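A single protein chain has been removed from this complex, and every other one stays in its place.
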Amino acid sequence: MIWTYRTAVSIALIAALFVINWALDAFVIEYVVRIILQCGINAILAVGLNLINGTTGQFSLGHAGFMAVGAYATAFAVIHLESGLGFSASNIPAPWMQGLLLSVGLLFGALFAGLAGLLVGAPSLRLRGDYLAIVTLGFAEIIRLIFTNTEALGGATGYSGGRPLGLPVYTNFFWVFLWAILLITLIGNFTFSSYGRALRAIREDEIATEALGINTTRMKVLASVISAAAVGVAGGLFAHLMGTIRPDDFKMDRSVAMIVMILIGGLGSVSGAIIGAIFVAVTLEAMRDIQQYRLLAYSLLLIGLMIARPQGLLGSRELRLPAFLRRKRGGAA
Amino acid sequence: MSTFLQQLVNGLSVGSIYALIALGYTMVYGTLGLINFAHGEVFMIGCYIGLYAAFWLGYETLSAASFSPMSATLVLLLAMAGAAIVGMLIERFAYRPLRGAPRLAPLITAIGVSLLLQNIAVLAFSANPRSFPSIITEHRLEFAGVTITNIKIFIFAVSILLMLALEFFVKKTWTGRAMRAISVNLPAAKLMGVPADRVISLTFAIGSALAAAGGILFGLDQTKLEPLMGNMIGLKAFIAAVLGGIGNIRGAAIGGLLIGIAELMTAGYISSDYRDAITFVILIVILLVRPQGLLGVVRQEKV
Partner (left out) sequence: MTRFSAARRFLLLSSMSLALVAASGCKPKAGADGEGSGAQSGALVIGAYLSLTGSKADFGIKTQQGALLAIDEANAAGGVGGRPVKLVILDDQGTADEAGNAVTRLIDVENASAILGEVSSSLSLVGGRIAQRRGIPMVSPSSTNTQVTEIGNFVFRTCFIDPFQGEVMATFAKEKQGFTRIAVIKDVRNDYSIGLAKAFIETFTKNGGTIVAEESYNEGDTDFSAQLTKIKALEAQALFVPGYYTEVGNLAKNSRRLGLNIPLLGGDGWESPKLREIGGNDIVGSFYSNHFAPDNANEKSSAFIATYSKRWNEPPTALATLGYDATALIIDAMRRAKGEPTPAAIRDALEATKAFPAVTGAVTFDANRNPVKPAVVLKVTADGDKFVAEIQPAGAAPAAPAAPAAPAAPAAPAAPASGAAAAPAGSGSGAAK
């Protein structure tokens, strides 16, 4: 019974994504589509970061680094897969193949970003609070310096796969939102599983959690790996939206932007993170008319928000659909 | 050999600026347990205040040589006073409302303040670099194949002097004791009649004034100001504070000099590509191996 329900939902979802993707292509200007795609990518970033920063309460300031790893790994994989399979500028893969290539690339991106999350997280998650923030920032800077100094990945000019037209622009509504839904469901389930409870326990009182027999370091590293992998996927989608990725696209500003997203929504709230992500993408673009004051407004917003509501707009609450739209909840997951 | 000595001298001169800025981080962290991310920006603002003070005191009409030592000191004092006010304002409006909030809230606010100051500076002073007036005439001195300028010696001397003064202030005066009391236990200090708000405000004022002094010395030495200059220097100074043991004044001084030397030696003998990376590597290593820093004391966490 439950299986048929899930299958039906999944098919309906995919069909809906497909239809929306077609409709956007046919009727909506690219500029707006682009912002919608950025909303989706931001949502993945925010939900990914939220797992470690919000749910687990381990403050990372270096997720731009994982995003960079994901972006470079995805782009590198896609480019090499394509040339391996004999695709070129004159032999463009079919749309479904493009999505498949992108998805395989994203798996690579997730893998490498997750690995980076492990390498960074395993040693540094022993630290607390602001020290952790600084160490992650340091790691992100080192990752960026490595990409800057790696000539094979384009150095400071950025990586475009050695192609005049840059990385193939495969990121479209269908794939962004399919991946977004996949990752958000995954992270959401994780957050509300027994693992998630352990993570929240760590946030509230690490020593007490340890005393309960939970291996807190292992839990934190696990959260870090999942978080980094999700952010890596967002990086890959970003790479194939932009066409070029440069080390300077992944500066500290990017990490701060992600933090702003989850702060607006609420630390620890999955739906809040999504709202924050959409809010950031849309308002930044909407503020174009006051362009030179945009960054000023952004920083004032950050300060004001922290003073007025340090836990974010939603806090750790989840936004849910009205009861009549919700299916009755099942037992414990 | 003379090349090595030269690199060492270069490292010390870069490091003494880091040390001076690191003092501000260390003081604020020592009293409040807060990483004042905006400290690098206070350094930048101090530098710009110095620039305008020099023009106001008539640097443009006078030539560099005739700008009196009196006026030069005045520039320094004005910049320190201006930065102290900025520091107190930041504390009052951005950090004080958050006292008692979750530990990370002030950290994020600090990032916000840092962005805010950067953007205000871009709007007010333009992103284009300005040149800092040479209010002290530069002379080049040479010893045993090592070249050094009077300004570098001056920087070094002022840094040491300010550090000693600060050490004396914190150890020997009533206010200094109050600061240390707050750092150990804020509620208890309040109960013992320490006017905590005033003392914390003063901590920010002193830290910011030191950053401004660093800014002026930096401006004299490097003659270039830009709104984003506080970013990297601030970060490195913070790392210096962590290396020395955050909260420890002598530690900040030693950390600053060590970071300066490490950077220059990396650039000189390994590769200039990894000059910035080495600082972060030091940070990571020190936090993993000895998180309390070189001179810090371990504080056992209570359950």
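The chains carry the letters A and B, assigned in the order they are written, with residues numbered from 1 in each.
Going forward, contacts are C-beta pairs under 8 Å (C-beta built on N, C-alpha and C of every residue); 3 or more make two chains touch, one makes a residue touch a chain.
Everything numeric here is computed off the predicted structure, so don't read it as measured data.
Touch with the chain that is not drawn comes from one residue among A:L119, A:V169 or A:L301, which is A:V169.
The chain not shown here is touched by just one of B:T3, B:S68 or B:T173, and that residue is B:T3.
Residue B:L228 is the one among B:A81, B:I120, B:L228 or B:V281 that touches the chain not shown.
The omitted chain makes contact with subunit B at the following residues, 3, 6-7, 10-11, 13-14, 122, 126-131, 134, 138, 140, 142, 147, 149, 218, 222-224, 226-229, 231-232, 263-268, 271-273, 275-276.
Looking at subunit A, the residues touching the absent chain are 2, 6, 9, 13, 16, 20, 23-24, 26-36, 38-40, 43, 148-149, 151-160, 162, 164-166, 169, 177, 180-181, 184-185, 188-189, 191-192, 241-249, 270-271, 274-275, 278, 285, 288, 291-292, 294-295, 318-321, 325-327, 329-330, 332-333.
The working rule: only the chains that are shown with their structure count from here on.
Our note on geometry: subunit A versus subunit B, Cα centroid distance of 35 Å, whole angstroms.
Listed in rising order, the residues of subunit A touching subunit B in the complex are 57, 59, 123-124, 126-127, 129-131, 133-135, 137-139, 141-142, 145, 149, 207-208, 256, 259, 263, 292-293, 295-296, 298-300, 302-303, 306-307, 310-311. Against subunit A, the residues of subunit B that register as touching in their complex are 34-35, 94, 97-98, 101-109, 111-113, 115-116, 119-120, 122-123, 235, 238-239, 242, 273-274, 276-277, 280-281, 283-284, 287-288, 291, 301, 303.
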